[in-house]
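Structure incoming, see below.
A single protein chain has been omitted from the complex, and every remaining protein chain is retained in its original position.
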Amino acid sequence: MPIAVARRLLPPGSIVGVSCNTPAHVHAAVRDGADYIGIGAVYGTQTKKLTEPLVGVRGIAAMLDGLGESPIKAVAIGGIKATNALRILHSAIAPNGRPLDGVAIVSDIVASREPAASATKLSRLIRAFQQEFATGIGIHSRATIVGSIAVEPALERVQSLFQEIKKSSPLVHQITNNVVATQSANITLAVGASPIMATAADEMEDLSRIPGALLVNIGTLVPDTKLGMLEAGYFANLNGKPIVLDPVGIGASTFRKSSVNGTCSSLRRNVQPIIKLCNVELLDRWQPSVIKGNAGELAAFAGSTEVKSKGVDSVGSGFSDPALFVQALARQERCIVVLTGKTDYVSDGHLVVCIENGHELLGQITGAGCMAGSLIATFCAAQASLTRGQSGSAAIEGQLVDRGMLYAAVGGLLTLEIAAEQAVPADGSAVGRGTFLSRLIDRVGFLTQDDITRLAKISIQVPGSPKESTRTGLRE
Amino acid sequence: MPIAVARRLLPPGSIVGVSCNTPAHVHAAVRDGADYIGIGAVYGTQTKKLTEPLVGVRGIAAMLDGLGESPIKAVAIGGIKATNALRILHSAIAPNGRPLDGVAIVSDIVASREPAASATKLSRLIRAFQQEFATGIGIHSRATIVGSIAVEPALERVQSLFQEIKKSSPLVHQITNNVVATQSANITLAVGASPIMATAADEMEDLSRIPGALLVNIGTLVPDTKLGMLEAGYFANLNGKPIVLDPVGIGASTFRKSSVNGTCSSLRRNVQPIIKLCNVELLDRWQPSVIKGNAGELAAFAGSTEVKSKGVDSVGSGFSDPALFVQALARQERCIVVLTGKTDYVSDGHLVVCIENGHELLGQITGAGCMAGSLIATFCAAQASLTRGQSGSAAIEGQLVDRGMLYAAVGGLLTLEIAAEQAVPADGSAVGRGTFLSRLIDRVGFLTQDDITRLAKISIQVPGSPKESTRTGLRE
Partner (left out) sequence: MPIAVARRLLPPGSIVGVSCNTPAHVHAAVRDGADYIGIGAVYGTQTKKLTEPLVGVRGIAAMLDGLGESPIKAVAIGGIKATNALRILHSAIAPNGRPLDGVAIVSDIVASREPAASATKLSRLIRAFQQEFATGIGIHSRATIVGSIAVEPALERVQSLFQEIKKSSPLVHQITNNVVATQSANITLAVGASPIMATAADEMEDLSRIPGALLVNIGTLVPDTKLGMLEAGYFANLNGKPIVLDPVGIGASTFRKSSVNGTCSSLRRNVQPIIKLCNVELLDRWQPSVIKGNAGELAAFAGSTEVKSKGVDSVGSGFSDPALFVQALARQERCIVVLTGKTDYVSDGHLVVCIENGHELLGQITGAGCMAGSLIATFCAAQASLTRGQSGSAAIEGQLVDRGMLYAAVGGLLTLEIAAEQAVPADGSAVGRGTFLSRLIDRVGFLTQDDITRLAKISIQVPGSPKESTRTGLRE
């Protein structure tokens, strides 16, 4: 029934809502003057077939965008529960910054044995999100905090994470590819943390209760492992554990791309045209804190055709403006984005940290990028540990991605890359690719926070802004 | 029908039996004066649903214990065949040493094409067990053999196993986690044996026919691999191959614990209260010769809360009385138990061998414990080879766990730990975690039996007994 007809039939002041399944529906609802829209169905059910395609978690934001500046309210609907509401609220923010006004929840309250308690829990969660969104430091927050572009405070953040790893030896749960599992475990041990490389879906809930961080690396993705990844990330989100996603070789096959990132469906309006909105599978289920890849992988992930990949490798000279790319992708994905290469670019959507450390041998052994992922996850675990220490749980209940993970990502990269520089003999004698890996792990074990401070070559910028801070580590 | 009623209805001298599914049933049967009890069902069937829970292989012993000193006979029933009878008889021994009096077998005889041959085979197997139980050297034997606490004879046993490995290069089939598969294969090769790392359930029967040993390590357990483990262990038991179980990270998740060790259901009476009787999955199907773990793992396995674990690591200072713990657990599980740590404790249920060798770097790389498991399995293969050579097959037909595996476990640990000491430069210069692994495998390859004799730091005790023998290897 058209809205105009409904308004004629209803008494004045009636509230009229419209179900929207596509951006076109939203456009029509704005044109026809609806009071609110219901966006959905977000998730499918197993009991009945839906006649419309699923909007998916990641499709909500594009539809919110269609509301523009209109006063029309929006709620998401379809399969939403206390256990996924935060993931949906976090993801469903339009490019212009507009969030959902609410979520429609049925069975999680109606079918609950304790409807009042369920409703209270949901209400608390949504309010926590709204408070965090309005004023907090989470990466989704409307309170746009552009951190300092000064280098020294950034390195101090990295140092305190490094100390925290040594102190608390956090558990780093890694679902990674079987090519690099050994070295990933060893480099995690070398920096002082405790790795566990478990993939069975059946044990993910239990493992998620142990504080630390989760790494998901799709290098040798198979359906069974994907089930483990879906579960692990879901429970990690529920328990506030940071997740590092390493979409290895995502450009190599549709299977990888759709497992993470679905079919690209539409363009967002206010981000670079190189970045497309994609439906997702893994990312429909959970929110990563960090997404890390080389140029070919991040291009494939974002639907950009600017950079090609061959298997797991990136081809060519990369993005024309990598800093802008990572900044835009971080804003879109609402998490830290790490672009690895000769220069690494790390962004929280505002700041972009560039790292010039490393050694070419890292590109000549298998799994250097995977080890970077392990180390980033280790630093994320430390950041989560510090955050738990500093603030009450209420303050972080509404937050899925801590902006401090920017420094965790920087710390993980610096650890790997400075150790790589140290692994090469100072006298310039040649090191083979076989012995290099052993020497690299040696050096990560010997690395001190003073090494990091002394040798880091980083600069920080805000793309589009003239100011930029550079600091180059000097070797004695 | 109550027993008293049955006795009234039946002629004098009638034999009255009672089916028992719980310890309470056994208690009632004793009280009411049954002539025998049938304990079951041990196994389920696929064709009908049982109305009572399964007793399981590991539940029988607790129910036998309820018979105390009474003259009531006991048989197990439900799914028992020639292929699992030995596993059941071996496991179903009450803490007070009381075995089953028999097993009830239906289809394996009745549905056999050659009922007489089937019955003969079963009868021979049961008699072999009973003979071995009464007088043999298997670890389940009633003939309690407390071996020598002198150190030199123990080291001679280790030496002869070392020689046998070099001579026969036994096949060591390893179903292990994918983090350590490479180094596990390499350390097996380095000591002189032949590894095969096969996990497909379809090939386990074939592989079990090749003499050697089997290692089962649950470090990256997934359902498919678990199927392989169930099959591999079953056929290993059938073919008299020793099995080493390494329950890596068993405390990390219910999935791991229940896959190996089920839900803890009741306490045994005469063992330390820290050790509970557990239903099992893997262990419902097969009998290991050696169970090896760190303090956190063995605590989780045994249901003890004395030691906690974090992921795959043990937390804190370990058991208050580790020697007593391993002795009690070895008696309960009727196999060799190895507790690894700064000091290792190895027991056959009577003797406890303590090993002080090793180096802290073993704790700083991934998979040192897994390599210990591989080397123990290799020495077990040598012990099985020597046993086959020494005795007729009839003598060992009734035996699932050879007490000589105590020395195999000691040999495997000494090999790893002495090589680790040698892998560190004598001049005290630092070795990194990356190069340490390569050097360790080098040294295992170079290790001689003289090194073992010269450098072993072991002592042997019988907990509760004042005597203890200590011998410390001296370095030149």
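Chains: A and B, in written order; residue numbering restarts at 1 for each.
Basically, a contact is a pair of C-beta atoms (placed from the backbone, for glycine too) under 8 Å apart; a residue touches a chain by one contact, two chains touch by 3 or more.
Fair warning: this is a prediction, and the values are worked out from it, not measured in the lab.
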Touching the absent chain when the full complex is considered, from A:22, A:84, A:182 or A:399: A:182
Which of B:171, B:400 or B:413 contacts the chain that the document leaves out: B:171
Residue in contact with the excluded chain [from B:28, B:54 or B:198]: B:198
Which residue of B:25, B:403 or B:439 touches the chain not shown here: B:439
Residue among B:189, B:238, B:315 or B:462 that touches the chain left out of view: B:189
Residue ranges of chain B at the interface with the undisplayed chain: 171, 173, 178, 181-182, 185-186, 189-190, 194-200, 202-203, 206-207, 210, 224, 228, 437-443, 445-446
For chain A, residues in touch with the removed chain: 177-180, 182-183, 219-224, 249, 252-256, 310-313, 364-367, 430-435, 437-438
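Criterion: only the chains that are shown with their structure count from here on.
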Inter-centroid spacing, chain B versus chain A (mean Cα positions, whole Å): 45
